[in-house]
Structure formats: structure tokens, C-alpha cells
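Of the protein chains in this complex, all but one are displayed in their positions.
Moving on to chain A:
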Amino acid sequence: MLQDVRFRAIIVQIALLAGIAALGFMLFTATARNLELRGIPLGFGFLWRPANFQIAETILPYSSSDPNWWAAVVGLSNSLFISVLVILLASVIGLFIGIGRLSSNPLVSGLCRVWVEVARNTPLVVLLIFNYALWWEILPLATEAWKLAPGTHISVRGLSMPALGWSTSTFAPVAFVGVSAVILAGASYAARRRQIETGSRPAYVSAAWLFVAVAAGIFLFAYRDVISLDIPEFRRANFAGGWSLTPELTTILIGLTFYTAGFIGEIVRGGILAVRKGQWEAATALGLSRGQTYRLVVVPLALRSIVPPLNSQYINVVKNSTLAIVVGYQDFMTVVSTMINKTSHAIEGVAIILGVFLAVNLALSALLNAYNRRIAIVER
């Protein structure tokens, strides 16, 4: 009977499962004993007790008397805030680096190459810590802040810039953006339907953009009294008002963007190089201009090979944002580990960290895969 392949397969699998179950049971009993020895109760009740610690910089409103679960949400919003900003910035900069690497100008391609090599061959932790040290070394005191643009100053205390203020309910602008998006999407859909039916694409989309632009003008004019530009002013020791970023947040944004842009640059370069020469020649033969060639031929083809590695790069950004801990910015990981230290609910805390990161990364990868399916080659 031992010679029977199918029987052996079943035995092997049962043995494997039994082994894992035994290991799990051993860990469980040891854990129960350890918890009993240390007198740590298990349970998520601590989430509803007040957090009793400060979070220096938050996107959502927070005070230390809020419950622990809200502190975790605030920490998560900080992490996602960094991730989204870095993904946007690094994608734009990475695109330019990728194109710059292929430039005929040796100065441009050389400098882009230096950027890519430094980003890819230095640990992110070292980059962040170095940036942070550099920040305190080279930036002036708040009284002698460098003026980068009107109303925008940088000093050791952080980066402060003007913010748009809106003094009444935010319903109107949100509704306006929503309605505009629906109009544009509808026009694009109708134009596509029409193109499939008749073969020629009507200018619905341009008309819709024109309409939205005129409407936006009227909208801003109608609400001109409630819109204000909040410009930071220097008061006593620091800038107040406007939008300000702490040294920690700025360091992470710059460091993580620099790092990610280097990787994205290489992905973009690879994608453009993967477009065959014949495609360029065919586009030229059709009489397309250089801009049209890029927009209609090269970019759609390059996207197919760029998007899958770009997706994993975006997920890496979310994972790498946890390194905010090394410069003391309070992201999700830092907030939850503070919570663990204060409440000693280590198992629950780490379970929350693992669960949330798996959920965020799975959701993000599902979203990006859906986009990838849309642009992938449709085989008929």
C-alpha cells in the first residue's frame, strides 16, 4: 500500500497538517502559561479606554483623551497620507527620471543615472537618518527662514506654506467636484459609444471640459467671499497659520520620494525601451508628430510592461512608510507600538498591525490589478 502514490500523498498531507496543529498547540499552551505568569489579560477591551499619549502631527482631529482605537485610526491616516503623497510625487518625478535616463544629453542622462544608483544602492533607513541629520545641520533658525516662494518658508522648525481656506460648509465644493466628474465621465462614455457606432469621435469631451471650466469660474465668483488664502505669518518664534509640515514629516516625504522615484525611473526606462523600434518607425511613416507618437503609440505600449512592476512598487511605498519610526514621525506602526508599551497588550497590538497591513496591501493590489487588466493586451 505504501507504493501507491495517491495513498502516500494523502498520508504526507495529513502528517503535515498534524505537525502544524501540534506546533500551534505547543505555542498556544506556552503563550497561555506566559500570560498567566505575567498576569496579562487577553482581550480587545483596551481599545475603548483613553489613549493618554500625544500624537504630534495628525491629519484627523485627535486629543490624548480619545480612545485607543481612534489613536490607531489617526496613526493609519498618517501612514496613508505619507503613502499617497509619496506615490503621487514619486510617479511624476520617476517619469521624468526614466525619460531623462534615455536623453541624448549626456549631462541629463548622467545625473538621472546618479539619482537612480544612489536610490537603489542605499538603505532607506540610512537615507532617512541622513536626511534628518542634514535637516538640522543646514537649515536656518525660524527667524532667518529661507523663502522658497511667496508665503512659503523653510527653517529648522519645518516647512510652512499658504493654504486655501473655506469658511462655510464644505458641501458645495465637494458636490461641485462630484458633479463635474460625472459630467466628464458621461461625455467620455457617450463619445466612445458614438465612435463605435459611427467610426468618428465627436468632441463631447472637449465640450464637457469647456463647460466645467466655465462653471468653475462662475462657482468661484459666486463663493468669492468665503474663499480665503491663509498665508503663514511670522509670530514670535515660528510661523503660524497656513499649512505647515514638521521636520519629521518633510524628511520622510523627501527621503521616501527620492528613494521611490529612483526605482520608478528604472521601471519607466525599461518600459520605454521595451517598445520596439518598428512601432516608432510605423508611427513616423503614418505622419504622426513626436508628441502624437508618444501619446498614441509609445505610452500605451510602454504602460503594459510598466504597470505590473509599478504596482508592486506602490505596495512597497506603503510598506516602506513604516520606516517613519526611525525619525520619530508617528505613523500607524509607531502609534500602535506606543499603545503596546502603555497597555502591554502585545499580542492584540501586533495582531492589529499585521491585520491592517495585510488588508491595506490586499485592497491596494486588487485595485491595481483591476487597472492592469484594463490596459493589458486583450487576446481574442
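Keep in mind that, in the parts below, a residue touches a chain if its C-beta (ideal position, glycine included) is under 8 Å from a C-beta of that chain, and two chains touch if they have at least 3 such contacts; residues count from 1.
As a convention for this text, contacts and distances are computed from a predicted model.
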UniProt name of the unshown chain, from "Outer membrane lipid asymmetry maintenance protein MlaD", "Protein lplB", "LVIVD repeat-containing protein" or "Amino acid ABC transporter permease"?
"Amino acid ABC transporter permease"
Hidden-chain contact residue, picked from the options A:V156, A:I231, A:V326 or A:L368
A:V326
Full-complex touch with the removed chain, picking from A:L60, A:L85 or A:L111, is A:L111
Pick out which of A:T58, A:S77 or A:T122 touches the chain that's been left out of the picture.
A:T122
Counting contacts across the full complex, list the positions on chain A that touch the omitted chain.
9, 12-13, 16-17, 20, 27, 30-31, 33-35, 103-108, 111, 117-118, 120-127, 129-130, 133-134, 136-137, 318-320, 322-323, 325-326, 333, 337, 340, 346-347, 350, 353-354, 357-358, 361-362
